[in-house]
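A single protein chain has been omitted; all remaining protein chains appear in their positions.
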Amino acid sequence: MPARLIDALATTAPLAELFSDRSVLQAMLEFEAALAQAEAKAGVIPRPAAKVIADAARAGGFDISALAYDTFRAGTPGIPISKALAEAVRKADKSAASFVHWGATSQDVADTALALLLKRALPILRKDLARIEGALQMLSEDHKNTVMLGRTLLQPAPPITLGLKAAGWFAGVRRGREALEAAFADALVIQFGGASGTLASLGKYGPAVARALAEELGLQPAVPWHTQRDRLARLVCSCGVLVGTLGKLARDISLLMQNEVAEAEEPGGAGRGGSSTMPHKRNPIACSLTLAAAARAPGQVAAFLAAMIQEHERGVGGWQSEWPIVASVVQATGVAAESMAEVAEGLSVDAKRMLANLEATQGAVFAERAAMLLASRIGRPAAHQLIEKAARESARSGRHLAEVLAKLPEVTKHLPPAMLRDLELPERYLGSAEEFRAAQLLPAKNRKRRK
Amino acid sequence: MPARLIDALATTAPLAELFSDRSVLQAMLEFEAALAQAEAKAGVIPRPAAKVIADAARAGGFDISALAYDTFRAGTPGIPISKALAEAVRKADKSAASFVHWGATSQDVADTALALLLKRALPILRKDLARIEGALQMLSEDHKNTVMLGRTLLQPAPPITLGLKAAGWFAGVRRGREALEAAFADALVIQFGGASGTLASLGKYGPAVARALAEELGLQPAVPWHTQRDRLARLVCSCGVLVGTLGKLARDISLLMQNEVAEAEEPGGAGRGGSSTMPHKRNPIACSLTLAAAARAPGQVAAFLAAMIQEHERGVGGWQSEWPIVASVVQATGVAAESMAEVAEGLSVDAKRMLANLEATQGAVFAERAAMLLASRIGRPAAHQLIEKAARESARSGRHLAEVLAKLPEVTKHLPPAMLRDLELPERYLGSAEEFRAAQLLPAKNRKRRK
Amino acid sequence: MPARLIDALATTAPLAELFSDRSVLQAMLEFEAALAQAEAKAGVIPRPAAKVIADAARAGGFDISALAYDTFRAGTPGIPISKALAEAVRKADKSAASFVHWGATSQDVADTALALLLKRALPILRKDLARIEGALQMLSEDHKNTVMLGRTLLQPAPPITLGLKAAGWFAGVRRGREALEAAFADALVIQFGGASGTLASLGKYGPAVARALAEELGLQPAVPWHTQRDRLARLVCSCGVLVGTLGKLARDISLLMQNEVAEAEEPGGAGRGGSSTMPHKRNPIACSLTLAAAARAPGQVAAFLAAMIQEHERGVGGWQSEWPIVASVVQATGVAAESMAEVAEGLSVDAKRMLANLEATQGAVFAERAAMLLASRIGRPAAHQLIEKAARESARSGRHLAEVLAKLPEVTKHLPPAMLRDLELPERYLGSAEEFRAAQLLPAKNRKRRK
Partner (left out) sequence: MPARLIDALATTAPLAELFSDRSVLQAMLEFEAALAQAEAKAGVIPRPAAKVIADAARAGGFDISALAYDTFRAGTPGIPISKALAEAVRKADKSAASFVHWGATSQDVADTALALLLKRALPILRKDLARIEGALQMLSEDHKNTVMLGRTLLQPAPPITLGLKAAGWFAGVRRGREALEAAFADALVIQFGGASGTLASLGKYGPAVARALAEELGLQPAVPWHTQRDRLARLVCSCGVLVGTLGKLARDISLLMQNEVAEAEEPGGAGRGGSSTMPHKRNPIACSLTLAAAARAPGQVAAFLAAMIQEHERGVGGWQSEWPIVASVVQATGVAAESMAEVAEGLSVDAKRMLANLEATQGAVFAERAAMLLASRIGRPAAHQLIEKAARESARSGRHLAEVLAKLPEVTKHLPPAMLRDLELPERYLGSAEEFRAAQLLPAKNRKRRK
């Protein structure tokens, strides 16, 4: 089940499948089947009726076009789907039909079905996130000594290692994935409250049916939450934050891929970014899809939050807005995760070019270092004046800053030659890069617990 | 072509059809056909080749699933679709295949196809907006003398007429529709710039081909705008504003429909909000779909605006995010327009209940009036003190404020009995309601031009 | 320090003070003082210099206007503030001036100062949230038996208790507050990385200085996170979700306050919503400020998420956008919390009116119940037909549904008189309301842990 053309860039194959008509309808029917079975178990409806209902729900054969249209008219999918199921049941057993959807409200169907879909989305996301974490961890280890320019405001800054940069990417993704897992775990609950959230029509059997229903569906039980949408909101937010983190990674890679920078490149892969006319070039396609997801996700999060203001026991508008928002934010997360998994696993790195770009700054990125060395000896104002003069000369002459400084008596009086030579060696100005890198890769159990 | 279940509440039948795979693909093929014909006309490619290309484009038979997948891999629909077309052409005429997509870039296809889709969306929106305007205008005329409570912060305020209220709704929708028409007119342009926006591969023929292409497609010509998205942004904003205006209308109606207020009711209609168990009740389904659209649209607008920051001659991420945003904001507009057209045309009004709700305030909403009458005679502080005392007594005793005031000598000394009796007549305290109502219904030609 | 007029409705006094110039500047100076002391402790700078720096930072006397202007020019507050501090230090001890801001980058100052401000915001928010939780818990207990209409899509639904409704409000706020506390705990970390995030200029002393700095400031240590903004993003999201939950509460209260509903009322309080001319009326002012916060917060969250795409080692635009966003989302949370604390603690409830509104539906909200009772005996279609007929007659005649049903032989044949009389008693149709209510009030330790 591929995506539709209109949003082909906004989803992945497994998530397009997950939110397909077939799969969405099936989740709603699963609710109805599980409800009947839970009610039979609790003695609320006859066991044979439950069986007929469950069989009909599994049999399928519903007219999805008609259901979609009726959903629009009814303002909720729950009404037409339970009607259609009752119709199907009636054909098999007239008396059983009365027990379809027994005691439930249409929001119970829709919210629980959404929880089922989200439960199935989680492993899809998790798999790609694990690929990213694994690949970035390895990248970080492999390049712990690969020196490259730091870049601040897109301008050259003192050197870092690619290992440190990758560790920062990794740590952001890991934190985001952990938060996402927690938010999903929290939100994967049933919705079951009946017309007003009291399960009134089930008399005293409500809680027992609810427990059985949750067990049947593999979701957690929960007190009805028809208009308390905070768990879903946190899930949506966790997606939004993770997409932001992946977007930052994609931005970095796409910048490193610029022809003038050329320090890294996302893999070509089938149908990807390769150009038949420019065979040595690759477009950052996976990065662009991730950045597209990151452009869309914040607005989706905002829409969900705005829709939280739901009236009394069922909202008028807020609730009805949620499905497409949740589906698209999860799909944005999926497309970013799948894309960056491909990028992280297949990234090519040009360590030589990294060094070359660093050297092309002629030591300008060490001016801070030189200034600090001097400042502790001759005070900051004098030091800055000297370095400024030297930097200008370096830029004018094309010579390395260290070389220029080595010619200035005001400098050599204070700084020994070895110290000046050091200024040409980026690996001598990495500070705590390796310590910071390693700390971010520590397995979760070694990190201080967040709570 | 009905909507998919996942977004069945978020679109209408004609707009779901408009953004269906078939229709989206067709728009892209139309571009390719028109391009070939324009290029043949300008002498850039052979006329027979153009004919073969146009025929193949019209013939259809493409594997949409494969195209959707390839679109995801390529990061753009233009590449796979022009390839598939070239393949189809090759079967008919090998030499013609080389001229498919001649000189165009993949963004040319996608942007122009989007403009074609938007052109087709306009009459769909316009039709429902005209229904709303017509119905609200009539409602306003019919109820120019129907007195009802004004309500501020959801609390009772001095009376208005339903005619004035409807005129306000009407004027907002009319302004919004006019702005939307202007924004669409502005944005319905071709995109045609080739790889870098210079049409370099067409040599000197670029502008001629562009003009012919625009004419062929019924769009306006335009200098390439690959990364200048402001026209589309204004179109998206105009949708967002109009949805907000329709959302305000839906909120008002849904509030008037509350059982405790019961002043108006949206029509039932087929499959709509009627409840078989509560036959005299109607859920505000159309209003809820409109409010759902209004919950989603602002985030979509934000997403589009955020995506405007597109790099150099083609963006990495921003552009790739646009299609689903534009499609969903247009569909939000459509669902709000269609829903509120149904509501506006079928609204039932209970004028008696309006009066009853007004009277239930026991004149409290005229306290301001009484206070002002007294203030001009005895000063504001003394007036307020008197009215406060009277209002308290009215609340305590259940008598109308005017009645209470008529018993206070401090009042009767200053206000003649007729003036006090007037306080019980809401129609005597409507100020400029009718003038303001009528002014908002004036035909556009009588209004001052906005520029 | 009151708010400015332009955003007087968007903040509270303590939060306006927290984000005032004085307080913001002080937080940045605290960073500089603590940094000097931490570096002296680690032997990086001379102890006397550190003392002079800390003294000058505490002394104040800076020209805030000039600093604000220079911040705009420099694109960051860190540069002008460290310069101004160095200037002040120079007056006391020329040599010490060189050690101001030693090894830090301007983002270190700004991010750590923000963490300090957020640390101080937390108890402000926590206090009001505790008031809300306490008051709602008490409200729920007090009204565990207060029956009122359930309302779905703003239409009457089977009864609930105010106790259950309040428990839902409470549970949402508690979950939101717990999530907010966790997100704050996670984000209250120092930022300290120097120019490129390696603390290169501190040589091997970086981590020791960082630890001492964190301790000095009472924040958690952290590896530099200049462009990994996910922790702050989660904090911002947690605010957004909580504001949504409070907005839902405010919407419910403002709806209950409508004159036609009149079931509850927010307290008047000093300067609040009371009208001198309509003394028995109260405007939902606190609710309106909360709903205003809920209208603004989602866009602020979206802005933060969009700004997460920060380039390489320091972003160009994303980072620079954050301060006003974070400040305004925290203030939105504060205004909503303070407002709803006032509302929750002072809410007046009219239980009689609740019952009256319920009874005004003439049993229509029990139609579901009657239908289900009949359906299990005569099948759903026949049951619905009967109930529909009865409901129509009830609406027509103004008699209670139960009364009408008691006259229909098709009904009395199946349902005994006692069962029909029950239909007039809302307290007999509350299902699991009390169980669901109590479950939501359980102390945290009795609830299943979220992880």
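Think of it as A, B and C in the order they're written, each chain with its own count starting at 1.
Everything below uses one rule, namely that contacts are C-beta pairs under 8 Å (C-beta built on N, C-alpha and C of every residue); 3 or more make two chains touch, one makes a residue touch a chain.
If you're wondering where the values come from, they're calculated on a predicted model, not measured in any experiment.
Novice: Of the residues C:Gln300, C:Thr333, C:Asn357 or C:Ser432, which one touches the chain left out of the display?
Specialist: Final answer for the missing-chain contact: C:Gln300.
Novice: Looking at A:Asp63, A:Glu87, A:Glu388 or A:Glu427, which makes contact with the chain not pictured?
Specialist: Checking the options A:Asp63, A:Glu87, A:Glu388 or A:Glu427, the one contacting the hidden chain is A:Glu388.
Novice: Determine which one of B:Ala88, B:Val301, B:Val349 or B:Ala364 touches the chain that has been left out.
Specialist: Touching the chain that is not displayed is residue B:Val301.
Novice: Need a quick check: the contact residues on chain C for the chain that isn't drawn.
Specialist: On the chain C side, contact with the omitted chain comes from 2-13, 19-21, 24-25, 64-77, 80, 247, 250-251, 254, 269-273, 283-296, 298-303, 306-307, 315-321, 323-325, 327-328.
Novice: Which residues does chain B use to touch the chain missing from this display?
Specialist: Looking at chain B, the ones touching the missing chain are residues 75, 86, 94-95, 97-98, 102-103, 105, 150-154, 157-160, 164-165, 168, 171-172, 175-176, 179, 182, 185-186, 193-204, 206-207, 223-231, 233-234, 237-238, 240-245, 247-248, 251-252, 255, 291, 294-295, 297-299, 301-306, 308-316, 368-369, 372, 375-376, 379-380, 383, 429-433, 435-436, 439-440, 450-451.
Novice: Can you list where chain A touches the absent chain?
Specialist: Interface with the chain not displayed, on the chain A side: 152-156, 254-255, 257-261, 275-285, 288, 298-299, 302, 306, 357, 360-361, 364-365, 367-368, 371, 384, 387-388, 391-392, 395.
Methods note: only the chains that are shown with their structure count from here on.
Novice: Counting C-beta pairs in contact, which chain pair ranks first?
Specialist: Contact tally peaks for the chain pair A-C.
Novice: What chain is the most remote from chain C, judged by the mean position of CA atoms in each chain?
Specialist: When every chain centre is compared against chain C, the largest gap points to B.
Novice: Spell out, as numbers or ranges, the residues of chain B touching 2 or more other chains.
Specialist: If we look for residues of chain B contacting two or more partner chains, we find 254, 283-285, 288, 298-299, 302, 306.
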